[in-house]
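Here the complex is missing a single protein chain, while all its other protein chains stay put.
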Amino acid sequence: MHIIETGNVAAALAVKLAGAQVVAAYPITPQTPLTEKLAELIEAGEMDARYVPVESEHSALAVCIAASSAGARTFTATSANGLLYMHEQVHWAAGARLPIVMCVANRAVGAPWNIWNDHQDSVSQRDTGWIQVYSCDHQQIIDDTLKAFRIAETTSIPVMVCYDGYLLSHTYMPFAVPQQEDLERFLPPFHPSYALDPHSPANLNTVTLPETRLDVHGELAHGYMEIRYLLQEDLRDAVQVAEETDAAYQEVCGRGGAPLVEPYRCDDAEYVVVGMGSLTYQLRDVVETLRAEGHRIGVLGVRLYRPFPDAAVAAALKGARGVFVMEKALSYGYEGALCSDLKAALYEHIPDKGTAPFVRGLIAGIGGREIRTADLTDALRSGLAGSVSRPNWIAIQLQEPS
Amino acid sequence: MGTRGYRYKTSHSLPGPGDGGNTGSWRVQRPVIDLERCTPAKRGREACFTCWLYCPDCVVSRTIPPAIDLEYCKGCGICAEECPTGAIAMVDESVFHEHVEG
Partner (left out) sequence: MTKTTILSLPREEYVHPGNRACTGCGLGIAYRIGTKALGPDTIVIVPPSCLTVLQGLFPVASTKLPSLNVTFASTAAAATGVREALKAQGREHIKVVAWAGDGGTADIGIQSLSGASERGDDFLFMCYDNEGYMNTGVQRSGTTPQGAITANTPFKGKPQQKKDVAAIMAAHGLDYVATASAAYPLDLYDKIRKAIALKGVKYIHIHTPCPPGWGFDTRYTVRIGELAVKTGYWDLYEVEAGRFRLTSASARTLVNGTRKPVMEYLKAQSRFRIMSPEQAADVQARVDTKWHSYAGDEGC
């Protein structure tokens, strides 16, 4: 069934189809229509879930953490400063190994206040131990959110599905809505290995020592370091889980095939421009223009950002002469986060560094600055000609000091 | 959970005594019950048990007479202070340990 709806509604429909049992959320632009849709579905009896209108985002994720610990399938959504407010809980959910799914309608962070789209909110969470997926259109939003529940419950790691605020959250596009019956086998009910239960009492996430220590059976239990190591190991394994989940979903719905990176005209490309989210689809228009001018250029969309699919990224790029990374966030004090991660992947996987492509980072759309296709094309033309503007922030309009 | 078969992927503690080890070693004084003043001991039946009520550490048994679990008793003295008949005295630990010559 195809409908024409917003990205936020696409996400909400996925949450409904996934059978989330507890939803907690606090309103923040541009996420609000997502949770409003969920409230409508629940109040209308179309979705059997508990809806908790919490008094802050920190509490939103607190409710999800607790409900998930008690064995319920849970969901929340937020943006920008809301995500930052729950940052402590974001770390907590990962360390507690809870399969929470959260949608982030990407928005710029304060200060100063800004309600428009960039990726700084979710990119700033990349170290927390969550799986992060970036959706490029409404179809991916609904598909990625559905897959997220299965990936989370398979790995016991929370998943963040990120999509551009306003550009995707509020625009209308046609997309297919899977049938509930088709999803029964893809996503069975949630059965955690442990849920809070008086019949099997345990104390979860209490103070954990640096050193290992004997448990009540007299056996050596892990210390904090081992618990954290296993999060990292399971996260790295989640690359494979993402691929397997995508394959299983493809069997059900017929869509998928590029769960880690999504290439466009990269097979014979000398140059590749890399991005995340809706920007990568806009870059396809740029690629068409530049191809017509004789450049062999392609686009690589990074879909799974954490765990970073370093092998897949390196494999897609190692034959290129040059790589341009275009992103809507950065690690302040250094450079674009994706740019750094990508360079590290190339360094790791290309034994003869002399054959590695050059990498140039570009920043676009910070605080929702309009990303005009012409500006992207000009920036890449300059890059292809061997010069990158300083600063490398596209469409910036610095005023000379008086 | 996850893709590998390790136990303890999370901080998951099971109930058991002695989390703090031998907390009896914290004691400077230990409670000693005078059975001739202890009400349940004297009456030979359930009575009083004020010491059992107020013990913060679950080391007083609700038996006739009450008994102190010296493995874990921290020697706070609340039982001695609250006993209505003054049947419990706090006695210096050193009395119960052999004096080891240098």
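Labels A and B are assigned to the chains in the order they are written; within every chain, residues are numbered from 1.
In the analysis below, a contact is a pair of C-beta atoms (placed from the backbone, for glycine too) under 8 Å apart; a residue touches a chain by one contact, two chains touch by 3 or more.
All values reported here derive from a predicted model rather than from experimental measurement.
**Student:** Considering the complete complex, identify which of A:122, A:139 or A:208 is in touch with the unshown chain.
**Tutor:** Checking the options A:122, A:139 or A:208, the one contacting the hidden chain is A:208.
**Student:** Identify the residues of chain B touching the omitted chain, counting contacts across the whole complex.
**Tutor:** Residues of chain B in contact with the hidden chain: 8, 11-23, 26, 46-50, 52-59, 62, 69, 71-72, 74-78, 80-82, 90.
**Student:** In the full complex, which residues of chain A touch the absent chain?
**Tutor:** So the residues of chain A touching the unseen chain are 21-22, 24, 49-50, 52-56, 58-60, 62-72, 74, 88-89, 92, 195-198, 200-209, 213-216, 221.
FYI, only the chains that are shown with their structure count from here on.
**Student:** Approximately how many whole Å separate the CA-defined centres of chain A and chain B?
**Tutor:** 53
**Student:** Note which residues of chain A are touching chain B in the complex, please.
**Tutor:** 95-97, 154-157, 192-194, 201-206, 208, 215-217, 221-222, 224, 226-227, 230-231, 233-234, 237-238, 240-241
**Student:** Under the touch definition given earlier, write down the residues of chain B that touch chain A in their complex.
**Tutor:** 1-4, 6-16
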